[in-house]
Every structure is written in structure tokens, then in C-alpha cells.
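All protein chains but one are shown in place.
Chains here go by letter, A and B, matching the order in which they are written, and residues are numbered from 1 within each.
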Amino acid sequence: MGVEGIGASVVRKEDRRFITGKGRYVDDIKLMGMTFAQFVRSPHAHARVKGIDTSAAMKMPGVIAVLTGQQIVDDKIGNLICGWAITSKDGSPMKMGAWPAMAPETVRFVGQAVAVVIAETKNQARDAAEAVVVNYEELPAVPDIRAAIKPGAPQLHPEAPGNVIFDWTLGDEAAVDAAFAKAANVVTFELANNRLVPNAMEPRSAIADYNEAEEHFTLYTTSQNPHVARLVLSAFYNVAPEHKLRVIAPDVGGGFGSKIYIYPEEMVCLWASKKTGRPIKWTGDRSESFLTDMHGRDHISKAEMAFDKDNKILGLRVKTHANFGAYMSLFSSAVPTYLYATLLSGQYNIPAIHAEVITVYTNTTPVDAYRGAGRPEASYLVERMMETAARQLKVDPAELRKKNFITQFPYQTPVIMAYDAGDFHASIDAAMKAIDYAGFPARKAKAKAEGKLRGIGVSCYIEACGIAPSKAVGSLGAGVGLWESAEIRVNPVGTIEVLTGSHSHGQGHETTFAQLVSERLGVPISQVQIVHGDTDKVQFGMGTYGSRSLAVGGTAIVKAMEKVESKAKKIAAHLLEASEGDIVIENGEFKVAGTDKSLALPMVALAAYTAHNLPEGMEPGLKETAFYDPTNFTFPAGAYICELEVDPGTGKTTFVNFVAADDFGRLINPMIVEGQVHGGLAQGIGQALLEGAVYDENGQLVTASFMDYTMPRADDLPSFKLSHTTTLCPGNPLGVKGCGEAGAIGASAAVINAITDAIGNNRLEMPATPDRVWHVINGKAA
Amino acid sequence: MSTVKLTVNGRAVSADVEDRTLLVHLLRDHLNLTGTHVGCDTSQCGACTVHLDGRAVKSCTMLAAQAAGSSVTTIEGIAKGDELHPMQAAFRDNHGLQCGFCTPGMIMASIDIVHRHGGKLDETTVRHELEGNICRCTGYHNIVKAVLDAAGHMKVAQAAE
Partner (left out) sequence: MYQTTYHRPSSVDEAVALFGKGNDAKYLSGGQTLIPVMKQRLASPSDVIDLARIKELIGVDVSGDTVTIKAATPHYEVAQNSALQKAIPALAHLASHIGDPAVRHRGTIGGSLANNDPSADYPSAVLALGATIKTNKRSIAADDFFKGLFATALEDGEIITAVAFPVPAKAGYAKFPHPASRFALTGVFVAKTRSGDVRVAATGASQNGVMRVAAIEAALKANWSASALANVTIAASGLMSDIHGSADYRANLIKVMAERAVTAAG
């Protein structure tokens, strides 16, 4: 490895602009003549829109236009789509209700837009939005899963009787029944996976700019995948033709899934920019983020696991209800199905698994992928099951896991996934050593003498990343391919631009991707520019989510570099009068092996562009493109162990130690990888201890600001002890697996398993707030 | 409308703004200092933290007019030319940032923490003192490391002055 190549913890190239205040986020951009949008949003969870009076608002200072949902329907702007088709067990297609960008007739969640005001200043737009009079007829609302599936419950969409979207199954039901029939022990319990609000620190923002003379639109937006946004806005929403729409996602302040989707606000700003002939900016405030960013999780499940007399797992049966909120968001249907039920095997040899997933509409903000997306729900269920089973079977939880680990690879699970590589014993052994698992009983006894309840909890997660092999996901209902593209431009002076369809919103691609180039071509990373986030610059891309950027996007870069290298070697061989096979690259020099003849990369690049002396028939230039479609998912896995203390007086949890042993395959920049793990752990711990979106019985979001929704803060979290074990991913040339979601997937079960160990009671739901824990300790209903 | 006169990053500035204008909007919209961010509307997240007369404040929680006559320092005003402030360098060197959105507020709050505590900082104190700044990316692990690292460098720099 070079000092800036694979495996080097180099500091990030992108940091200087962020630490000096020179980052350029959407809301930092000003265009000439820019106006401001303010949406008029429903205060009701469910209501009929009987009329909208815009006359007073139109007379307010600075107001340019007031536009309503009916106008957007009249202009034939398309409804929002869900891009993954799921079929119910009875063979019927999923039941998708219509979702217009602004509601012309019915609002189905608090915060849904019904109209928009465009004005000269932000304050004027907001002043006028308050003057728009909307006449609502309130309808009864269903705020949660249980209310939605009750007989006689209020109905959200005529397309979905009983509020059920689909009832889907995976696995061999008969095999599972047979496994349970011969079981020596069965462990059963019910659990919920709490609804979360993603809360990227940068609120969503969009600027739409229509050029009438060119009939061309530019959209600056807070997106994780600008090309997908352009595709959907043009092909499905009919807002602008694809070749007349440029989408730019500049610096984006965190995403965690919530900025994958194409939201009503972007559609409306584009549409309204054409209508008004003015650039329009919309920047959400945090209250709008809480109400309108797609939420995450929100399952209730019943799980049963069968064991033989030797505590080997025989089968797993899971029935899950998933809350989709008021509408089906872009990837919503894939989350509790192919990203959830397919991971229910965990790290274990489970001969038979059957899952049934019923998804329902409620009068709440729509739910879609949030960091981990389905995999945290699966991991939490499996790992709480393993801990609960160990306690019921009276065996050590770590030993029960080890006894059931998968040890032979490749391994075909009964739920689609084929694990390609892993070493689960290595991770748990590393974690147990790091936390001194053997010494825990003594520490627990000491804490007890001091009046504290100490607990330890294990969680062994596996996830499927590198999303995704296009043919496989296509056969499962995906509406798009999930490959990635890259273009390498070696400039005439030897500097290099890498254009990638991945998008960085905190992940450090500008550094990691540059390290790949440095490793391969021997140039310093300062000579490499990573270009992303602009559909006019980058040919195409599927964006960043599902821990895919390095495994898929990075591999596309490697593939493009292979082509560049091949051509450059041909040129070098020609100029050095050597055979192509004798050319090697060392420290940015093209050398003839075994001689002192060499050419620096800039000389080769210059030769490619001057084209004065190229091999016969070779095209000038040194620029190559590659599209890479993975052959399988990648399977990061690891073991997390958490040790903590509960204060019996207040129910408050304090961390003693948190260790993580992850297997991400090869690490390109260990510093960045560890940063990703830290952040993921914080979100997993946040889910376990602090975070939870709560609706009241009328569908009002109770936790609609940072005053009520508990974001993890510095003093809520410990410092983490990380380590890595490595099995290389055989599916891609880098051997990488992906690290962005692991922490969020594995952490929550470790925390809850530790608290339930501390308090000696398995019945505990997330978030384990002090109030809730205190009630469980004292045997009271929360 | 009022004319607000104040010093920003060492330069005297004057702006005609509505009385309801917040300090953060004066900085961002009128002075084009967009390094100061708005991450919430309830004064919780700290992305808008600047120094007012040498002390960390939330620029979203005061009117621009309240700052009239005061001296404001933003993230754009702490480096000496190309030479980064030790806190900026420490955030980079310790990977104390990912998406960068909370970072300016985090750095301004952290400088204030070191100023108030001098060399007497430990991990627990730093975590408690960062209570008013929310980061969604880093899990704070490397931010805490960065602040402790910078505290050492700032002490050395102060001693040298």
C-alpha cells in the first residue's frame, strides 16, 4: 500500500471546505430573481379538503402565486410512485393508493401539503401561507397498526380494503410446521420495532430554476441519488423531460435514507418555477422535517423459534405487521420484505424459516428506508430471540449463538440469501475478549454491592449490502437496475477526474475513491478530483444507500481504471518501444520491467491527447467508462457487546463499555470506516434508548421537534471500542463489503439485551427510556 | 426596518433589515456568510453557533438587532489566512466530521469550551459541554477526541503567545 493507497487512514480531502464554512449546501445557493415557497400543510391527520380560498393570500405583500392541489392535477403532474412491486400470498398485486404532490381532495397525514405560496421573500411567503383558508371536513383517523387493522376501522384508500397493502410470505411454511412439531423447546415472544425520524442535520431543500428560452429546468436538491431523481421526475411525474432537466445535489448534510426519495416539494417547485417564470427556493424547517421526511421502522412482530434437545435451532416462524403510513413511498415495499425477511436467518444455521409480512396504511407520515432499512428490524428480532432463548434454556447467550453459527461458506439460507463469506466465531471471540466477557459476573456482583444493576448484552448481526444485483432484484419486483457507473478522465497534464454515480453526503467518497486511484495509478490523491452529484457531469448513477457505494460504485471505478491502465500501458509500450506485457506501474511511472526505461503518467497522458505518436489505429484521449452490476449482495457481519448499568432509582441507563468487532472485508480508509461505525452505533443506540416517534389517538405527531424527540447527544453515548476481523468479499475485486449501516443494524439488540439482563426482565420495548425501565423494574405498567 | 451596525469577523458591517430578522439570517442572507447553518427551529441543535463578544451563542435565538454594537465571530473568521485554527485542524485530523453540516457550530462551541475550561478538560466534561450541539453522523466519538486534541494545542499556542 502507498501512503495514500488502500488501507491508509488519510485525512479527508473534502474536510477543508466544511471546517472553514465553505461547504455549499442547497440553502447556501442564491439565484438572481429567486423567490421562496411556503407550503400550506394539513393540521389534520385525515380530512376532506372542501375548499381552498387563496384570495386573501394573493393580496399579501410580495406574493407571486398561490397554487393548489387541483391545479397540479389539472396540469397532469403524475402521482408519487412506489418503485418495487410486491405480490400478496393470494397472488394479488400490492394495493397502492394515489399520492398527489399536493392533496386536491383528501389529506391523510398531518403535514401533507394542500397548497403552496410563492413570494419574493421567505417571510412574505410564510405570512401569506397563513392567509390561505382551507375548509377541511375532518375524518376519523387511524394512528397505528392496531387501529388500522381493526374491523370497521376508518379506511384510508379505496384501493386498499381493510387498510392492508399486501400480505406477503417468504419461506417454506410446511417445513417450519414440521420443525416445530419435533421441537424439544419453543421460545415465543412479541416485540415492536419503534418508528424513527431520520433527522439528517441539514433539512431538505430545493431550488427549481426554469429557463423559458431553453425550455430547460435545473433542480438543486438535497438528494442521495440525483440521477434517480431526474429519472423519476421525468418518466413518472411528468414535470420535465429527462434531457431538459439537470439535477444537482451539491454538498448534502446527511441522508440516512431520507434523501433517497423524490418528494412533493421538489416536484412542486419545478412545476411552479415554470408557471411563475421565476427560480423558486424551498427550505424545510425542522418541524417540516419531522412531519414530511419519510420515517423509518415501525413494525410489530410475533416470533417463535424451535430448538432440539441439544439447543440447535430447528426453525423460525415470524409474523410481522409493518406500518407504511399514509402513502407508499418510493422503496417502502422492499423494506419489510426483501430487506427484512431475507435476513431472518441471521448468523445461524436455521433449517426452516417462514415469514409473513402484512403492511398497512395509517394516518401518519409515510415510512421508507432509514439507515439499515429492514435489516435492523430483522437483526433486532433474531438477536433478542437468541438472548431470550438462552435465558429460557438456561445457557450462556454467547454459547447458544456459537453452537448455532453458520461455519461453512457459501451458505444458502432458506430465505433467498446466499452468504458468500464470513467468520462469525472470529468476531464474537474478538468482542468477548475486548469486553472481558469472562470477568463480567464479578463486575456485576461488585456493581450490585454498590446499588447498581449491571447487565451485558450480545448482538451478532449480518446484513446484505452492495445493493444490488440487477437481475436478481428485477425478478423480485424492483423497477430499476441497481448497478453503478464510473468514468475516469486522465487529463492531458496527468491529473485525474473520477465521475461517479455514487453520491457522498458525509461518507467521504472524495477521499476513499481517490485512494483507489492512488493505489492503482500511483498518483497522489491531491491530483485526483472526485466528481459527483450533477446529472450534467456524470453520465448516470443509482446513488448512495444500502452501503453500496464502495462495493458497487467503487468497483465501477476499478473497472474503468482497468481500461485506462490497459490503454495507457499500450501507449507507454509504444513510446518506450517495449512489449505491452513488460510494462509495470510503479509510483506513477510506467516502467519497462527489468530496465531503467520509464515514462511518468503525465507524459503518457500528454501523448494520448497530442496523438502525435500513438499505436496504429488507437483513438486519441485517455478517458474510460465502466458500468458495474454486482453478482451478489455483500454480507458484512459482526458482533457487538454492550455492558451498562441501570440506576434503580430513576431507570436511567449508563454505558460502561461498548465493543464492536466487524467484518467489512478489505478496508480502504480505516479512519473513515470507523467513523461510519461510530455514527451507525449512535443511531442504533438512539433507537434502543432514546428515539421514538409517537402519535396521539388523533394522528398528531407528539414528538415533532427536538424538544420532544430525543436525539442522541454527546453525553448520552460512550466512546466505542472497535476492532475488525476480515474475510474478503469474493464477489468484487476489492474484496469490500460495506460499512455504513452495520452500527445501526447491530447496536439496538445489544443495548436491550444488556438492559434486560441488568433488570432481570425480558419484557422491555424500545426506546428503553428511564420512565419505561423504571416501570418494568417496579412491575408497573408504563 | 432598522439599520444594524456590528462587527463581524473583525470588520465593521451595516445592514438594513426587518426588526424580526434573526442574527443567523443577517449572517447568511445579507452578509453571505453561509458557513453558519440552521438545523432546527427550537434552539436545540447548535448548528448556528457563533461567538458574540467572545462567547458561544445560538445565532438563531437572537434578533440581529440584539447584536447591534457587538462583535460577532463566525466559522469564516477563525482561521488566520491559510492557517487553520487548532480546533479546525483537530476536527480534520481526528475525523470529527462527516456531512459537515453541524461542523461550523460544533467548532465554534468547542472553541468556547476550551476557552472556558482551559486545560482542565476530560472526556466527561467535553461530552456534557457539547449538550447544545447535535450531530447525526459521527456518534460524537471523534468530535470528543478532536476537542481534547485541540485543547492541548490551544494551550500550547496560548503559552507561546
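Going forward, a contact is a pair of C-beta atoms (placed from the backbone, for glycine too) under 8 Å apart; a residue touches a chain by one contact, two chains touch by 3 or more.
Since the structure is predicted, the reported quantities are computational estimates derived from the model, not experimental observations.
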| item | value |
| --- | --- |
| Which of B:Glu76, B:Asp93, B:Asp112 or B:Asp149 contacts the chain that the document leaves out | B:Asp112 |
| Contact partner of the left-out chain, one of B:Arg28, B:Lys58, B:Arg92 or B:Arg136 | B:Lys58 |
| Residue, one of A:Phe290, A:Phe658 or A:Tyr709, that touches the chain absent here | A:Tyr709 |
| Chain not shown, touching residues in chain A | 123, 127, 130, 287, 649-652, 690, 694, 702-703, 706-711, 716, 769-771, 774-775, 780, 782 |
| Chain not shown, touching residues in chain B | 2, 18-20, 22, 41-44, 46, 49, 52, 55-58, 60-63, 65-66, 68, 109, 112-113, 116, 129, 131-133 |
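Definition applied: only the chains that are shown with their structure count from here on.
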| item | value |
| --- | --- |
| Intercentroid distance (Cα basis), chain B paired with chain A, Å | 30 |
| Chain B-touching residues of chain A, taken from the complex the two chains share | 11-12, 14-25, 27-28, 30, 123, 199-203, 251-254, 256, 285-287, 505-508, 671-672, 674-676, 678-683, 705-707, 711-715, 717, 719-720, 743 |
| Interface residues, chain B side, partner chain A - complex | 18, 20, 28, 32-42, 44-45, 47, 74-76, 79, 84, 88-89, 91-93, 95, 97-104, 107, 123, 126-128, 130-131, 133-144 |
